[in-house]
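What you see is the complex with one protein chain gone and the rest in place.
This part shows chain A:
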């Protein structure tokens, strides 16, 4: 079935009827209109749905590949649930020294009956380091965090045998929950645990708290509520305070102080744990260099002082930091500052045989676990791999050197027996540990054990043997630790290779399918049925196979099998076409220079230096691509008039009219883009690996600024950026006439957007000055900072809804206009005999509409009567896209620090310039298949990456902007984890989202630029010369005439060829997925090839994770963007339909 609508004048219609192709059909069947229209839109709708579903299907391949690779690459450690107990000693013959029949003794006699453990979160080593200003002549450095813990220094100086400071070496990841796990189990939490920092779960492994409970000791806890999740019900008395609100420096600490001394004086405790969070929160909020840090540390000093005064002789005081912090106050990674924490021990009775060394000794953090366990007379937790601190087992100042060494050896031996037992059990449970190394360790242990037994039999042996035993035991313990560290990063190579192969095959599929989509005879039908059928077949086969062999069903593998099964027919087809007709290189249509740039970009993923320097490398590549585009245009002769090429070089030619203008235009666009890229690069956050680099100070929130005047200026600049963004978008919409429609989305652009900007500005004002607010207004400020962001998000959601509801922003409502006499509808029944019919129809409708508007507008004598209607319809897709992007940008902007708004402004400017630059180089192929060139897609993807960096992000965990979780939720989220994760994710991947949603603009923009382009180009030079001498009115008239001849159809050209439009959208999506897909493939390959590289956990693994999440966000954004375009298309269809129905009456 088909139809034809024409807007021909009667005489042209007559001509049309005379021509053979039209005359055969029945005519003037106006009644058929609705049904005809429906069937047509049904066809395109099916195409649209299949395009979207195919893209979803391709994304599924990628996801399956990523999941398979991840399951092989990011392995978790096996958690054993064995427990140590008093009755079950770890090995024979350990009671020879030690228990001495004392009560409460277990594996060893308890040295202390009570312990006060003060955990100061993020207490970096140099915070506690004594200041020796008197030794050197130079004046002491006065940093806010140095030398504030004076009581430690006094104790170390006055009672050198009672106190000791250590530099405790923390294992990454340096997040609090992982550290707490390590500090209680003595084990190594693995990399993947870092993700569950805010969703901590109860510890199932054996740990100190559990041992204390089973020994019947009373454990009292106060402080960070992470402990509540880790050890549910383990404390006899507990005071928990929420840890999530990192902006709150005092609630937790003051809460602890309220209960600390009363509890201590009451005496109803054996182990008292106080976990202070103020220092950590101060670091997160202000950084260590802020005066607030000095106050916080001084407060901690007073706490320690107070505790020392209350200590009794049987009590040990432990002051420990769980990790350090970077110069910015963040943590989570493994830089030197993050992994060095302070550890301080003090006992009222002499504990150490010697005075403390000049430079405090460095020990692994997990050493505290076996030490505390043995000192308290508890069994060492089963999975502990720490090594006891031997100094503490020497029996104090006065003991004999020999007996003290024997005591040390004994403690070490128990420790070694426990570790040996753990290794044995663990290697029996899994095959993780390297067998050869394990054998070597076992031999070492049995030798040391034998030596130790011999020593016990003849206690009067020389001191030398004792020393060898101690060294051997220490060697064993350190070796065991090393083997565990190594093997808990073991990979499943099969899965990694499978995942990488799946990714590679999917990339290849994207390449091939995008090539197929450009061919004119491309059909959508076979896209979906076959692959889904194959996938289902593969999946059921696999599941059936598993159930017959009764193995456990692994969802990841199931997905991968389905993906592979459905990829097979594609690859088969590709193989066939490759063998029969074309060689492969013709299939790959990426132009050489772009391919080279892409390859360079991929190669950079394999070098840790380049991954670290990607923030600078990406703008470089982007700049190269931009200049390449400009140079290419020049090279193809578009900067010069063709005639000039033959003119002798000294011939003074002034003939540079419009072509030169367009060349210089491209150059200006290129330079502007470079400038924007460079300016955005000023907002640069440095990776930890480059100490020489200085992060931009503009990334911090305004609240952390001290100067009042500068703060106000910056605030003004930020609000200015907001307003500029708003004005730019409005001007753009007005230029294309989309601001004149009375439709709800336009009303939203007119009123909703300024309201959102106002809300954002007000929120920033409140947040940046919250600390300075007078106390009376505190409640108001708090309430407003809760309500305002939510209001902005609500407005944004409402705007998006409106846009989805009525995306067509055209001025004239259907049916109001009276048809002009010369407009005649000529519908036909019968199917559209050719594609040409379809191609022909919609522009005709459009032109008809246009003429009608023109007639109406002429009557009303409004301004600019000729182009308004055309522009509205011609930019209907882009207008919806731009509005959607702006509406989306505001909530994302709200999640960032204030000054990032400048980057967002640059982002919009940059993409605008890039789109113009790209559009200038793309010829418009009116009827034929539309294509988005590879350089456009690559530049877009590069820009997304560049914006990721210029919004202050880095692909490492410590650089995540956690504060984004508190926007609109200043009190934290309670127990829900998905909402903060969503907020933080939206902050981190804002640029991926925006660019992916805006991706269809790459297809639309060249058509949009047609409105300026052809009119200039069309005029032959002669007529221009003529035009100048004529009076203005005439010129206008001529323009009108010309426009009557050929009005720019702009985006209606796309509607004119719905089949090609859908194919182009499919191709665009596939190309974009390909560019991101090969990035993730390169990351996966780099991570698997360099899996033994020093930097794998520091650089490659985080990069892979960030790239994978970025890919997922991008693909979702892309689907949303394409769906939006399709929604607009559908709305335009129904709008046409309504219009035509109105015509009928």
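Things to note:
Criterion: contacts are C-beta pairs under 8 Å (C-beta built on N, C-alpha and C of every residue); 3 or more make two chains touch, one makes a residue touch a chain; residues count from 1.
Simple rule for what comes next: contacts and distances are computed from a predicted model.
Protein name for the hidden chain, per its UniProt entry and selected from "Myotubularin related protein 7a", "Latexin", "Phosphatidylinositol-glycan biosynthesis class F protein" or "Ubiquitin-like-conjugating enzyme ATG10": "Phosphatidylinositol-glycan biosynthesis class F protein". Remark: the omitted chain is touched by one listed residue; of A:215, A:595, A:613 or A:1090 this is A:613. The chain that is not drawn here is touched, among residues A:172, A:283 or A:623, by A:623.
When the missing chain is restored to the complex, the residue among A:311, A:543 or A:674 that touches it is A:674. Although one chain is not displayed, its contacts with chain A can still be listed: residues 600, 607-610, 612-613, 616-617, 619-620, 623-624, 634-637, 639-640, 644-650, 653, 671, 674-675, 677-678, 681.
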